[in-house]
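What follows is a short report on a single structure.
The complex appears here minus one protein chain, its other protein chains still in place.
Chain IDs A and B follow the sequence of writing; residue 1 opens each chain.
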Amino acid sequence: MIDFTSINASIESYLQSVLPAQVATLVECALIAVCAIAAYLVFAIVMIYMERKVCAAFQCRIGPDRVGFLGLLQVFADVFKMLIKEIIDIKDSDRALYTLAPFLVVMSSLITFSCLPFDNGLQVLDFNIGVFFIMAASSFGVLGILLAGWSSNNKFSMIGAIRSGGQMISYELSMSLCILTLVVLSGTMRVSEIVEMQREGWFIVRGHIPAIIAFLIYLIAGNAETNRAPFDLPEAESELTAGFHTEYSGMGFGLFYVAEFMNLFIIAGIATTLFLGGWTPLYIPGLDGFNAAMEWIPGIVWFLGKVFFVIWLLMWVRWTFPRLRIDQVLVLEWKYLVPIGLLNLLIMTVCVVMGWTL
Amino acid sequence: MMDIEYIDIKSFRQTMLDRRAAGMDFLREMIGMDWEAEGLGVIYILENSATHDVEELAVRITERDRPQIPTVSDIWQIAEMYEREVYDFYGIEFAGHPDMRRLFLRNDWVGFPLRKDYDPSETINPVRLESEKNEEIVREYDIAEDKQLAELVEKMKILHYDQFVINIGPQHPATHGVLRFRLSLEGEVLRKVDIHCGYIHRGIEKMCESRTYPQTLAFTDRLDYLSAHQNRHALCMCIEKAMGLEVTGRVQYIRTIMDELQRIDSHLLMFSCMAMDMGAITSFIYGFRDREKLLDIMEEVTGGRLIQNYNVIGGVQADITPGFAAKVKEYCNDQKKRLKEYYDVFVNNIIFRNRSIGVGILSREDAISFGTTGGTGRASGWACDVRKRHPYALYDKVEFKEIIHTGGDCYDRLLVRLEEIVESIHIIEQLIDNIPEGDFKTKTKPIIKLPEGRFYAAVEGSRGEFGVFIESHGEKTPYRLKFRPMGLPLIAAAQNIMKGHKVADMITIGASLDYVIPDIDR
Partner (left out) sequence: MTMGFLDNTYIGNILTAVKSLLTGLGVTLREFFTRKVTERYPENRKTQHISERHRAMLRMPHDEEGNNKCIACGLCQQACPNGTISITTRTVTDEESGKSKKVLAEYHYDLGACMFCQLCVNACPKGAIEFTNEFENAVFDRKKLIMKLNR
């Protein structure tokens, strides 16, 4: 297996040897930023293409197949189209906030993105309260949505943004409860340690019933966090045309769009890290030959495979269900997910204390 | 031939109140008329919803500058819309009407277009490029028995400017066309709904007055394009009735089958669009995928998918194709299986159930008072199917069930449609193997003239009763041709039942009522 820790260390020692310490750190930061943004964009492109094809398959269609082989260049064509769109000057809009809003949303998702452990050592940010940091970083994206709605001087945007505020802040709660349940099981908040602990059995197996419940609630809440159907009320197209981003055109809209997809990736990434063992391969106690064979598959493949599987699950849900109404969204959260989440946390704690985990 | 009883204007209101008390609770149709020398007037067609007795009344007024007729909008709720339409086209003011605005034309329109002395020249009504001002002040005519003319009062405001008002439409993904709602919101809750129509008003009734009878046929497909067959069936039936022309058995079979195919088509579209309006895009595509097969079958016979152009006076445009019966049977069997899928993926889904059960309840009384025929009325427990009430074509010979639900909410309205698909398939299966031999068209004279008189024929369109009223003065063009819109009662009811619900519910209610705008606007 490739261990990225040693590669990182060798790059660092090389830079340190040729450059003064401060400059070396600066160069490292720049390198990492470039890599992170590049990865961010690559995954966004892959996911937009995937969404189109998966959605088409669920709907008995073929999906894009005109631009490039199997429509592979479709996303690039879309981006090009967005780039050449006119940026409209909105009457009486709050110009500064209006411009800032999409960047806030992207920033939030980019920071969270950099906390994901793609492989052993292939992680930008890793410290002892990593999980905590992920939750904090991902939750300020709602600010961008609220600002977008407020600054657009459009009643549809406004309603969309208010809905989004109510929804995202509520669902943050049950998401945190699920993560907390897993922290109870793992006993650490450091992302790399959480993954390392799952080498001999993923948490969803080791935590059995409470972990599975937490996983499901996490997926529901995560879906709501990303504003995707059936929780796409902030942009409910049949009610609010496009909700909070009604007035955005060109790349302003493009950034919201990319951020939505990347938030989905992040939700799936966190679910993979916490529940499905991150980059660790499938481990079945007793089958040593099988386990050794699994070890040969690189960790990054494991991680991405699991992430895209979770994304596919979420797409499946998205393309099946109708949209909820705002009061039902809140009822689902406050009357069902939060109580069940709390109870589940209690069960998990009892399990851990009594040693009933696998 | 209609037998119209003229009522004196002085005793008009009392007569109408008496009729209502006598059980005439369904105002089927209200037709504005301009009889030139005999003055302006209105024809009312009333029906008893229990016994299906029909009565035709008319009131005339010779005054042309400010003709006034007492309102009946407090007796039948739908009259509020119908009277606005009559006011719009004929300038008859209805004393006591709470909201005397134009319905289809712009507020600044000059003249009343369906009057026979209307001057259509462009200098009077040029193409106006500036947008129409919202009329916030409503003119209301006080009923005053002792006065010559009712007093004009400007009192009620439609939507006050300090309310949070949003516009849904005319261009909006969920209005199914160019309909405009002005919603006064309190948070997400609708306080008041004001519907504006007329964005696709083409003046079809006015145009018909200068077209020969065969030429008027072309317009019917363009009213409610999802019941193109039924619309045209109604007009052909009305003309044939007036001519005393009997169509062959084969034509009756073909017409009935095509009507039912069209109904399935429309109900599938209703299901699909309702799913899409509620965010279930996949269900939408499933519905459309199956509808496509039906359209292929219809195209094979009629040559059209939306504008079918099939019924003509005395028969149909062309005989059915040889493989038609087999294809229809195959489709029917397939569709029955598909319906289960719709239930599984959408109708029984807990999210949809929660969003539609108990939402937008229209009571049976309101349904009748608003005259919301079709699936909407039947979902409220009102047996209003024209096929049962006043059977035409072969509907008294085939066996089928009238689907009635009693909830009156959005869920029931969808269920009625889906169950009607099964009934339609059932009707088709009874007919498809027994189409008798015969001519597909009875020869008619090249120039068709109807005898003098008034004629009314109604069919069950895809979303309610579609009626055609013709007043003929013995010429080759109709003196007055009125289509009973299926959608106008629906949006009148929508305006009422949307109140107090949330924005999202407004979309659900709109989708479940299943209106088609070109039919409302005509």
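By our rule, contacts are C-beta pairs under 8 Å (C-beta built on N, C-alpha and C of every residue); 3 or more make two chains touch, one makes a residue touch a chain.
Keep in mind that what you see is a predicted model, and the values were worked out from it rather than measured.
*Asks:* Considering the full assembly, with which of the depicted chains is the omitted chain in contact?
*Replies:* Taking every chain of the complex into account, the missing one touches A, B.
*Asks:* Which residue among B:Ala79, B:Leu217 or B:Ala504 touches the omitted chain?
*Replies:* Spelled out, the listed residue whose C-beta touches the missing chain is B:Leu217.
*Asks:* Identify the residue among B:Ile75, B:Ile307 or B:Ile361 that touches the chain left out of the display.
*Replies:* Final answer for the missing-chain contact: B:Ile307.
*Asks:* Which one, A:Ser93, A:Thr272, A:Thr320 or A:Asn344, makes contact with the chain that was left out?
*Replies:* Only one of A:Ser93, A:Thr272, A:Thr320 or A:Asn344 touches the chain omitted from view, namely A:Thr320.
*Asks:* Who touches the missing chain here, B:Asp344, B:Asp396 or B:Glu452?
*Replies:* B:Asp344
*Asks:* Could you pull out which residues of chain B are in touch with the chain that's been left out?
*Replies:* Against the left-out chain, chain B lists 211, 214-215, 217-218, 282, 286, 289, 292, 296, 299-304, 307, 309, 312, 317-318, 341, 344-346, 348-351, 353, 446.
*Asks:* Which parts of chain A face the unshown chain closely enough to count as touching?
*Replies:* So the residues of chain A touching the unseen chain are 56-62, 65, 316-317, 319-321, 336.
Note that only the chains that are shown with their structure count from here on.
*Asks:* When the centre of a chain is set as the mean of its C-alpha atoms, what distance in Å lies between chain A and chain B?
*Replies:* 49
*Asks:* Hey, which residues of chain A end up touching chain B in the complex?
*Replies:* Per the stated touch rule, the residues are 55, 58-61, 155-156, 159, 163, 229-230, 232-233, 236-241, 319-328.
*Asks:* Given the complex with chain A, which residues does chain B contribute to the contact?
*Replies:* By the definition above, chain B touches chain A via 164, 166, 172-174, 185, 188, 275-283, 285-286, 289, 345-346, 349, 351-352, 354-355, 502-507.
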